[in-house]
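Please see the structure below; I have some questions.
Omission of a single protein chain aside, the complex is shown with its protein chains in their original locations.
Order of writing sets the chain letters: A, B and C. Residues in each chain are counted from 1.
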Amino acid sequence: MSAVATRELTMADALNEALREEMQRDPTIFVIGEDIARHGGLFRVTAGLLDEFGPRRVIDSPISEAAITGAGVGGALIGCRPVVELQISDFVSLAMDQLVNHGAKWRYMSGGQVSVPLVVRGPISNGIGMAAQHSQTLEAWFVHAPGLVVIMPSTAADAKGLLKSAIRDDNPVVFLEKRLLYSRKGEVPDGEHLVPIGVADVKREGRDVTIVAAGASVQLSLQAARQLAREGVEVEVVDPRTLKPLDIDAIAESVARTGRLVVVNEGARAGGFASEVVARTLDHVPLSDFKATPERVTAKDTPIPYATPLEREVLPSLEDVVSAVTRVMQD
Amino acid sequence: MSAVATRELTMADALNEALREEMQRDPTIFVIGEDIARHGGLFRVTAGLLDEFGPRRVIDSPISEAAITGAGVGGALIGCRPVVELQISDFVSLAMDQLVNHGAKWRYMSGGQVSVPLVVRGPISNGIGMAAQHSQTLEAWFVHAPGLVVIMPSTAADAKGLLKSAIRDDNPVVFLEKRLLYSRKGEVPDGEHLVPIGVADVKREGRDVTIVAAGASVQLSLQAARQLAREGVEVEVVDPRTLKPLDIDAIAESVARTGRLVVVNEGARAGGFASEVVARTLDHVPLSDFKATPERVTAKDTPIPYATPLEREVLPSLEDVVSAVTRVMQD
Amino acid sequence: MTSVETGASVALTQLYLTMARIRAFEAKAMDLFAEKYIRGSVHPYTGEEAVAVGVCAALRPEDYITSTHRGHGHCIAKGLELRPMMAEITGRATGYCRGRGGSMHITAMRHGMLGADAIVAGSLAMAAGAAYGLQLQGKDAVVVAFFGDGGAQQGIFHEAANLAAVLDAPVIFVCENNQWAISTPISCAIRIENIADRAAGYGFPGEVVDGNDVLAVRDVAARAVERARRGEGPTLIEAKTYRITPHSAATPTDNRAPDELSYWRERDPIVRFGRELVEAGHASPERLEELDRQAGEEVEDAAEWALASPYPDAAAAEEDVYAPADWLTPGRLA
Partner (left out) sequence: MTSVETGASVALTQLYLTMARIRAFEAKAMDLFAEKYIRGSVHPYTGEEAVAVGVCAALRPEDYITSTHRGHGHCIAKGLELRPMMAEITGRATGYCRGRGGSMHITAMRHGMLGADAIVAGSLAMAAGAAYGLQLQGKDAVVVAFFGDGGAQQGIFHEAANLAAVLDAPVIFVCENNQWAISTPISCAIRIENIADRAAGYGFPGEVVDGNDVLAVRDVAARAVERARRGEGPTLIEAKTYRITPHSAATPTDNRAPDELSYWRERDPIVRFGRELVEAGHASPERLEELDRQAGEEVEDAAEWALASPYPDAAAAEEDVYAPADWLTPGRLA
């Protein structure tokens, strides 16, 4: 669309660039996490930062997820902009108190005296046989925590632009990266590239059905959309990119137009983010505009199993998306 | 309805009876928590248990929510039925890893070799000026954790009958008790009184609107229903009692009949349990059966503030329920 | 000795006055709770005044503290004003936190008060991170984190202490060992004598001090603060003390032995320090009475001021959830 020059980068490299650029412009940023310095992070997102910024700003921490999250909150309170890496985002379970009872609430409890410019980021590791304790995608928990911002990028460009915005935002941000997307390449604009928080992006336009999906589910949905297009069904894929704040206007506008909503999300079904999107959309689109009941395509309500056929069965698949769209088209 | 004799008990006393009766019949039950033995629990739910069952089964623990939850999981694995008290249910943030990554998943990860007959119970303390870190109601998090059972009673009788069922159930149960209901009295059947898990209870019948509400929201909804009845609107109040598993059949049956759904829940709005009820009901009731868009009456998306006017503003009120019902009646 | 007020005497009587202020503040807060001007709870610091006052005497204004559910004493010792404190705990718009925080959550950034935390031991990692961040910014400020004996059994105590050690963060962990956690005696919580000994497990000094001796506390804190400022890392100070009131306004039951209580009442840190001041000639008994009276008057004034203050505007309940941001345009907040 625009004339901005781009380069092809993996999502991991795009995230790495975002960190590097922000650390160059703001000396109050420090990065802390397990194996992020010497090793550059298990998935190379922090590679090279130690050499460039030294061990005081790029810290290999003890295995203490609660403490590094809490230290991030404390650092933010006194004017730094810490970026905390959780090696696998599931480990946030160990840090929920520091994140939610502290990071998310400190500003409000203080009556607005402080802000908490903190980023807590980490990979969603499902789909590769890491089993139940390394394969959750817990965005629904964070969306339910007032005070947090929740971001989940689906492309290299969004990843870079959103991480930069997250670091500059004065609020605590949970930034969720899909591990299987780290190596996926995409065009990233040259120069300063910022993606605004709270603005959805229509990843594909279509007149028949609106799919709302973030992160890896965007790629799955686009695949389904291409397949369905061959059958004459035109799917619009709306990627909110930030789950909180949610760009409900963009979603509602699309759904009002198509009259059909399918939400795709890899989290467990019960109490998942897909339920939230359905419920919120109902607040904004009159029932009479719906041509079909909204559908949710989600993971099943099980812990994530190890073996290939089981994990495949439990996570949402291309066929699941295609059939959901087919169902709403038939309704 | 039935001819069973009853006594009037507070909810706290009803819970206490449940614990006592179950501990009498099953020597593998032990109770652990902060100030639960000598002091009988800050809200007297465990009063008298120390004297009757001794310090080996009724344990004043160090302030270590993660460890007592984890110890409960471990005790359950080898055949005990631990009951862990979290002094205030908000403190579960400190124990999410032990509860979700361990308690909820151990059976599945082991391929069904083990079961985890654990109860983790604690009060929801909002509405009394305890402020942001002592006033959350986090059922939405637990509903999103496959492997857990989630229970939230609204009356003394349900509290007793459900706690007994929870203790006998072979699965990890999160049992949430509203602090403002502890002193509320209700008729409790004499003798062995068990309330089944997964069975909703229609707390009031009505033809016009279905309110789905659990815990304290039931009492608020009944109040609203009485007021609305005077205006000729007949509200049905369906109390699922267990949020996971959810008795969706009972909810769907009612909504299909009334054509109108209002969900009342005290949790934060975004990603809350109310969203889940709306989304699930849509899976079971055809759009054409709805006479109005489902409404959610929830807390606002803020941490819970301390001062009276602020806390009142943030939590759902009687007027909020009444206006939601009025809105769906006008649609 | 005479009781001419030398510079030293002024500083010492100032410590006495601060302790007296805390004592008076808590008594008033308990009254206000009974009269239903305060919701939730109040956890009086009564009997433990020497700890906060001694520690904060070793701090500069630009140093920071974090605090607990039992936080009024720390606030007053760090120099917070009584009026906005009282307004906060009575839920008024004029409170430090505009009524959003309440008794357990007073924050006052302009006094170096990072915040009270109602999660037991919850602020220790924040304190370590704040201390590290200050150092990274080239400041020589330190952070003191107060917590209780009960809090020493929380995982975050361990993680924060260890993280602070490896970061050489300028933080001082002050464990107020009042020997009880609500109704639970320390003997149910640990199997060791001194919590300070745990510092050895992290590789920094642990010191036990008589927490009812304000000057001893000040001295041990001063050493720890100097160490931290020199970049030598954290210290764990265990101040042995006792609360001579029940746990809180909302939990008034007290199952402690009467002779234990009277043993500690006799060691009241204010009475004791007053006696020392008189004996050393720093103040006359009359001067102390005057200070007590002054403290009482300040507290009464604060309460009056607070109760005359407006409640926060309900319509503004959703303010302050998020810091200003581009995305925070009306109607866009998720």
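Here is the rule we use: a contact is a pair of C-beta atoms (placed from the backbone, for glycine too) under 8 Å apart; a residue touches a chain by one contact, two chains touch by 3 or more.
It should be emphasised that the depicted structure is a prediction, and the values quoted were computed from it without experimental measurement.
For the chain left off this view, which of B:Ala66, B:Met152, B:Ile167 or B:Val209 is in contact with it?
Considering the complete complex, B:Ala66 is the one touching the chain left out.
Which one, B:Thr10, B:Thr46, B:Gln98 or B:Gln136, makes contact with the chain that was left out?
B:Gln98
Of A:Ala140, A:Ala270, A:Val297 or A:Ala324, which one is in contact with the hidden chain?
A:Ala270
Touching the absent chain: which residues on chain A qualify?
Counting only chain A, the missing chain is touched by 34-35, 38-39, 42, 60-64, 66-67, 91, 94, 128-134, 270, 300-303, 305-310, 312-314.
Name every residue on chain B in touch with the hidden partner chain.
Interface residues of chain B facing the absent chain: 28, 30, 56-57, 59, 61-62, 64, 66-80, 82, 97-98, 101-102, 106-117, 143, 146-147, 149, 169-171, 196-199, 242-249.
If you put the missing chain back, which residues of chain C would it touch?
Against the missing chain, chain C presents residues 153-159, 162-163, 165-166, 188-192, 197-198, 200-204.
Heads up, the rule we're going with is that only the chains that are shown with their structure count from here on.
Sort the other chains by how far their Cα centres are from that of chain A and give me the top one.
Farthest by centroid: C.
Taking each chain's centre as the mean position of its Cα atoms, how many Å separate chain B from chain C?
The answer is 36 Å.
Measuring from the mean C-alpha position of chain A to the mean C-alpha position of chain C, what distance in angstrom results?
Here chain A and chain C have centroids separated by 40 Å.
Give, as an integer number of Å, the spacing between the C-alpha centres of chain B and chain A.
So the centre of chain A lies 30 Å away from the centre of chain B.
Where in chain A do residues touch two or more of the other chains?
Residue numbers touching two or more other chains: 97, 101, 108-109, 143, 146-147, 244, 246.
Any chance you could list the residues of chain C touching two or more other chains?
If we look for residues of chain C contacting two or more partner chains, we find 97, 99-101, 105, 117, 119, 122, 155-156, 321, 333-334.
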